[in-house]
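With one protein chain removed, the remaining protein chains of the complex are shown where they sit.
Labels run A, B and C following the written order; every chain starts at residue 1.
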Amino acid sequence: MSSGYRWPYGPVAIIAPFNFPLEIPLLQLMGALFMGNKVLLKCCSRVSVVMEQALRMLHACGLPTGDVDLINCDGPVMHQILLKGHPRMTQFTGSSKIAEMLARDLHGKIKIEDAGWDWKILGPDVHDIDYVAYVADQDAYAYSGQKCSAQSALFVHKNWVKAGFLEKISALARQRSLEKTTISPVLTVTNATFQKHVKEMLTIPGAKVLFGGGLLKEKHSIPACYGSFEPTAIQVPMAEFLKPHYFEICKKEIFGPFQVVVEYNDGDLDAMLATLEKTDAYLTAAVVSRDIQFQNKVLAHTINGTTYSGIRARTTGAPQNHWFGPAGDPRGAGIGSPEAIKLVWSCHREIIYDQGPVQSDWKTPESS
Amino acid sequence: MSSGYRWPYGPVAIIAPFNFPLEIPLLQLMGALFMGNKVLLKCCSRVSVVMEQALRMLHACGLPTGDVDLINCDGPVMHQILLKGHPRMTQFTGSSKIAEMLARDLHGKIKIEDAGWDWKILGPDVHDIDYVAYVADQDAYAYSGQKCSAQSALFVHKNWVKAGFLEKISALARQRSLEKTTISPVLTVTNATFQKHVKEMLTIPGAKVLFGGGLLKEKHSIPACYGSFEPTAIQVPMAEFLKPHYFEICKKEIFGPFQVVVEYNDGDLDAMLATLEKTDAYLTAAVVSRDIQFQNKVLAHTINGTTYSGIRARTTGAPQNHWFGPAGDPRGAGIGSPEAIKLVWSCHREIIYDQGPVQSDWKTPESS
Amino acid sequence: MSSGYRWPYGPVAIIAPFNFPLEIPLLQLMGALFMGNKVLLKCCSRVSVVMEQALRMLHACGLPTGDVDLINCDGPVMHQILLKGHPRMTQFTGSSKIAEMLARDLHGKIKIEDAGWDWKILGPDVHDIDYVAYVADQDAYAYSGQKCSAQSALFVHKNWVKAGFLEKISALARQRSLEKTTISPVLTVTNATFQKHVKEMLTIPGAKVLFGGGLLKEKHSIPACYGSFEPTAIQVPMAEFLKPHYFEICKKEIFGPFQVVVEYNDGDLDAMLATLEKTDAYLTAAVVSRDIQFQNKVLAHTINGTTYSGIRARTTGAPQNHWFGPAGDPRGAGIGSPEAIKLVWSCHREIIYDQGPVQSDWKTPESS
Partner (left out) sequence: MSSGYRWPYGPVAIIAPFNFPLEIPLLQLMGALFMGNKVLLKCCSRVSVVMEQALRMLHACGLPTGDVDLINCDGPVMHQILLKGHPRMTQFTGSSKIAEMLARDLHGKIKIEDAGWDWKILGPDVHDIDYVAYVADQDAYAYSGQKCSAQSALFVHKNWVKAGFLEKISALARQRSLEKTTISPVLTVTNATFQKHVKEMLTIPGAKVLFGGGLLKEKHSIPACYGSFEPTAIQVPMAEFLKPHYFEICKKEIFGPFQVVVEYNDGDLDAMLATLEKTDAYLTAAVVSRDIQFQNKVLAHTINGTTYSGIRARTTGAPQNHWFGPAGDPRGAGIGSPEAIKLVWSCHREIIYDQGPVQSDWKTPESS
């Protein structure tokens, strides 16, 4: 009887980013503890006070104080700790650049979760247009686009365009304001970076600003080190989007309230899916349709780790409900789901029970 | 409805060693193909003729010729191909040294299977002594110890010693001969390496040759580049084995017909298990007992990837039947079992079906 | 550690019908043997020569001759054997009348598979009309409707009617002939029964013969004890179909090439599904649509044991591929799938491993 078990690694490390100061480190930490590991946790120093308080609460609830070590330090110090401490596994959430450096220096004993350029496709069948417009607005601009799964590109079948979909998302975006707190500062994209990107996008032939495109006009006190710009959509013609050079520009991730919008027709689908497969990060995606054949076609030709399918599909459903890892990378780290917790925080161990009995007439074989 | 799928990586590479020229590359190749990948296969050049013929047979059976690329080249050339070709995953079986270099250079997009220092413990309850002695002899010396799961260390409870177990394995080992083809050349350990290691082992206080220890006395034509030495066991006192310095010597892997034998008593068990946890590679292990509490105690305090438990336990049952991967390493690669094939040759993808319907009374929320 | 196992019953019986003299008894027999039971097999005497030969082949292939007993007898004799032999489980495939009698006399130690009144709904979205018409013709009339899952009622959305669907199935049915062997004798429905039922159906206001309705006009030598009538469809208005009295007539099972056709509109769906839930047997059903919301609506409001969903859905896909049991009945027996084999041919056994250890400081509690 051969039985597969999941076994803890033992000593492990977690490195967590700024944008979800509680959710990301807490979910990864609880997964690591649940599977029986001993954790060294480093949060982004700007926000680590949050997890410090969470740990105090966990201690008050009975967590043994020896189970987790919380460290406050900058990146280079943590880097040295990882190199000298030899954790059996390190889970890193953050930028691709740091992720690759760590993956190399730790010889791959790592699970990573990095940025995403996340897309949504509206299929040929138009239903529930107000609902779909509302979800699209939320996916792109809630928290000013600072979820890692925020909608970066939106592909709209011409049937939706005819039905007035673009007007609806424009209207929703224009209602956003600092006063209603439906807009916020952008922590990692400055106004200069944003403006430069808008300018570059508009070099694409036929590209135009669908809405937004400028800095916030409301009076505000957002410091210059943070971004303060409008929810923005730039529409690009399909023919140009498919060209490798322009696609390079379009797929650049702006970790803020910015998206590319592309209208398509039935005949464009194959080329569009082939181009979408040329991104580097396969985080989330969404297929909005009730036609199961359309859904299956898109799912079969893409590999995004977390893909939502159905008329209610959104890109930003995770990690509340489920796994949230990029696919296609053996170092990919999920979060939250039982499957993710098992894959990220434990290793496979096979135990083969060979209990017998030995046959009653067994004899030592003669050497041949 | 959130469903987890296993998805192929796409372009992948396999690098396979000399010692199982058919079994290792074929099992990994079939796993990779079964999960839908496109494979670049590099076998050890000395034996790649075997897989070349296997591929021709697969083609004759219907394998599309475009599914696998077989390459004949040396290591440095393959290294460059991997660096420039960007396979999404590389599976490597071979030495730890090369494995670590590749893990670093490929930024961890790798699954590895390297050497093992594999141990077996005989529990306090003595049963089926002839059977257990026969299996111990096979585990240590079949194919002259050139299975990666060959028994490297044997821990014998004093009840077995009293029952004559050491005499039985000595007798079995001494029956082995080139003439009966129960001994063979050793491809990666020279006589000089072997003799140096025996000499070093004997510096441990109380260590003695249980049997073997010298070069083969039979007339033979084994060339000097290969090893030609006797099936050998060196017995070490438990007290010395536990000392870190001597343990370092004992745990050196000799990829040939060589094992360390240690007698133990009930009181030694905890210290012995603690020491066994200080090896670097956790490939296979075996617990020979019918007492389920004893089995569970050893299993609970060790992490070897493939652990056999029961009176019939052997270290070399894999990969015929099941997973064969080291535990405790996120880069560990299994072989052969459904679980291993899934974990090594596919990535997780989560598809969330959010098909609706939208509630019939749904309205766009007013901005707050 | 509490583990659920499936355990064989031991002595069991199988009673199989005429219409699939090989498939039904062989699939049930192999399931019973696979799970470790000892089988007494009774086939319909008219066709038991088929299984007798199959058993001889199994014996030639190595089946131990003691594993299966084949008995040739009539029903009353078998009845007495069951009452006196006390098989732990009896699997019966056949008419509802006999099934209920056996269920009572065996005190429910039985799994049954009886007749079905199997329906198909074509959803509002029209696609692949030629394919769907072809499948509908096959589902209703292949083997002259003598599959237990043959399509008995077809609900056609008006969009399909407008697209010419009824003309297409009429044309296909009219092409069938004895000469092409696309029509055959009907073994359990006589011409008189058929003619009486057609007559009764036509008493429903607005009912009309869509095609067929009479006896075969081709010259033939089918004896009078068998039916020899045309592939027939009778169309009934939805408003009448929903009336309990007429529904009673419509849902009468004719185990031959006969179906009821009903046209419906969007507003009829809820009433139609409510009526379909009032049948007695919930064997197979099919929902033909690409709209996943429509599929889900029908699936959520019905319980047919084997339900096909999708544009390619047919009612007669089983038992080649999967389970084939009525739902909603604790005595329901599936066939063919791993799930069916486990549920029909084994019982649950829970083994709780409570291996210890007892805590080292445990003491017998003082009586309070």
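Going forward, contacts are C-beta pairs under 8 Å (C-beta built on N, C-alpha and C of every residue); 3 or more make two chains touch, one makes a residue touch a chain.
Just so it is clear, the model here is predicted, and its values are computed rather than measured.
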{"item": "Chain B residues touching the omitted chain (full complex)", "value": "290-293, 295, 310-311"}
{"item": "Touch residues of chain A, complete complex, unshown partner", "value": "292-293, 296, 355-357"}
{"item": "Interface residues of chain C (partner: the chain not displayed)", "value": "2, 4, 7, 9-10, 88-89, 100, 103-111, 128, 130-131, 133-134, 172, 175-176, 180-182, 290, 299, 303-314, 317, 321-325, 327-332, 334, 337, 339-340, 343, 347-358, 362-365, 367-368"}
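Keep in mind that, in the parts below, only the chains that are shown with their structure count from here on.
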{"item": "C-alpha-based rotation, chain A on chain B, 0 to 180 degrees, nearest 5", "value": "180"}
{"item": "Computed distance of Cα centres, chain C from chain B, in Å", "value": "51"}
{"item": "Distance between chain centroids, defined by C-alpha means - chain A, chain B (Å)", "value": "36"}
{"item": "Contacts with two or more other chains, residues of chain B listed in rising order", "value": "355-357"}
